[in-house]
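For this depiction, one protein chain was excluded, whereas all remaining protein chains were kept in their positions.
Take a look at subunit A:
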Amino acid sequence: MIEFNHHLPALQVVVPLLSAPLVMLLRPAGLAWAATTAASVCAFAIAVALTLGVLAGHEYSYQMGNWPAPYGIELGVDAFTALVLLVVTGASTLALLAGRTSVDAEIEQPRQPLFYTAWLLALAGLVGMPVSADAFNIFVFMEISSLASYILISGGADRRALPAVFKYLVMGTIGATCYLIGIGLIYLMTGTLNLADMELRIHEVADKRPTLVAAGFITVGLALKAAVFPLHVWLPNAYTYAPNAVTVFLAACATKVALYLLLRFDFFVFQPNLDGHAVQFAYFLMPLAVLAILVGSGVALFERNLKRLLAYSSVAQIGYILLGASLVSLAGLGAGILHIFNHALAKGALFLAVACLASRCAGVRFEDIAGVAQRMPWTMGAFVLAGLSLIGVPGTAGFISKWYLISAALGEGVIGGLLVAVIVVSSLMAVVYIWRVVETAYFGMDSAAAAGPGESAAGVESATGVESATGVESAAEFESAAKVESAAKVESPAKVESNENTNSSGAIKSIGKVDGAAGAAVPGEAPAMLLAVTWAAALANLYFGLQSYLPVALSSSAAESLLRYVP
């Protein structure tokens, strides 16, 4: 058993990587989906096992092919890695479990096995980067995941994804190239690619200038991949026009992995070796983080497409993570890393809710989702819950991040006070952009319902029911009367059902019914599986808001290991 545990870091990458070609051969599409999901669940289980091991005090280090470390490829897992692995595999698994119907709707059947192959490759790349302790190996996985994500994003029916992905491709390639140049420079000076070894050897190199240049290249290259403001321009369109399931997957984790590498290099490799690197790092990134937070939230305020709105919010949230890190303190770094986890929870749940909306609406622009809460109460319930987590309302995961971020900022004196103001202002902007969605969905005019003949008839009936009903009992009479009449006139009583019980458990029943009555005038709730996963993700926000031991333990341990060289 111990022997097997020892191989977990390798298996983490190998399982999705080797499943990918297998999935390509599977027909029909359902089977490909099942195999992909199984591989992803496996990967998630491995990540959980690794996390438990790390929490128990174990540090994983694995020599590929038994070649000793500086020469062979080393894989390593510590608390920080485990946290990122959880996020990546968790996002992939949730997106796959939920995404079956949404992928079916957006990608034609024969191409689905290829789509799922790309998915697994992206997953393999995204887990490969954090577990690798070898700079060039990281580059290889970076390319694998990037190329696969370009395919995923452009895989949908939306042709606007093509220019978006082209932009992403060009910028992503520039980022990867910068990274490669940096690695090349360090290799020139030290002759090693192993991160731990690199850290030791740089110390011995007399001429620090090439290392400094390398640090610059690597930081900028990874910042580009991580969509750090102002290098974020590829992100909004890529997220917006990608298939919904892909958005759930990538939004929750793709940029996080790049951030992981950024912190890994800057704190683990460069910090101990370059004098004043901590100060340079802070001075360079803190203003960018503040700008990201304010500009990202600010743009989200005026965005009318739900996916773009959330994408810009992601730009701001990446700013939070970076802001925490740029404090270069235990508390700050811990808060930033914690936000990697908590933001993935909130944004994952939000994009899942968007996928639910997209499955039943013409689009996800504000005019498409106006009044939608009347017929999709459960979806909007989950959206509100996840939105509150994004805002940082107590009791949700987002609150825990805000708490630690503000605590960390308070430790920084006057600048800290200003940073608290930035965090708070941006939280308030989040209130505004989340609540614009809520108001539109709950109080807007439902265009679909107005257009649907059945629904409008029921609406008129119920309206007259209210007018004509006399006596104190009107409510009860009205409800039953409306039901009977609409049942006679409209084919699908489930519509009225879900319309009336906007908030209550009554809607559970209507979910099933609506699926059966698909093709009727107005669509109701999202597919059951999609909805169930969305709610699971939303409830996870509550759970980790009330029991935050796991992410907090991982992130504080990660911060300690990253900062062990700082006196």
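Throughout what follows, a contact is a pair of C-beta atoms (placed from the backbone, for glycine too) under 8 Å apart; a residue touches a chain by one contact, two chains touch by 3 or more; residues count from 1.
Just so it is clear, contacts and distances are computed from a predicted model.
A chain of this complex does not appear here, and its UniProt-recorded name among "ABC transporter ATP-binding protein", "Phosphate transport system permease protein PstA", "Ferritin-like domain-containing protein" or "Monovalent cation/H+ antiporter subunit D family protein" is "Monovalent cation/H+ antiporter subunit D family protein".
Per the touch definition above, the residue from A:5, A:305 or A:407 contacting the chain not shown is A:407.
Which of A:89, A:255, A:313 or A:548 touches the hidden chain is settled by the complete complex: it is A:548. Residue in contact with the omitted chain (choice from A:41, A:114, A:140 or A:393): A:393. Residues of subunit A in touch with the missing chain: 388, 391-395, 400, 402-403, 406-407, 410-411, 420, 424-425, 427-428, 431-432, 435, 439, 442-443, 466, 469, 472-476, 479, 501-506, 545-549, 552.
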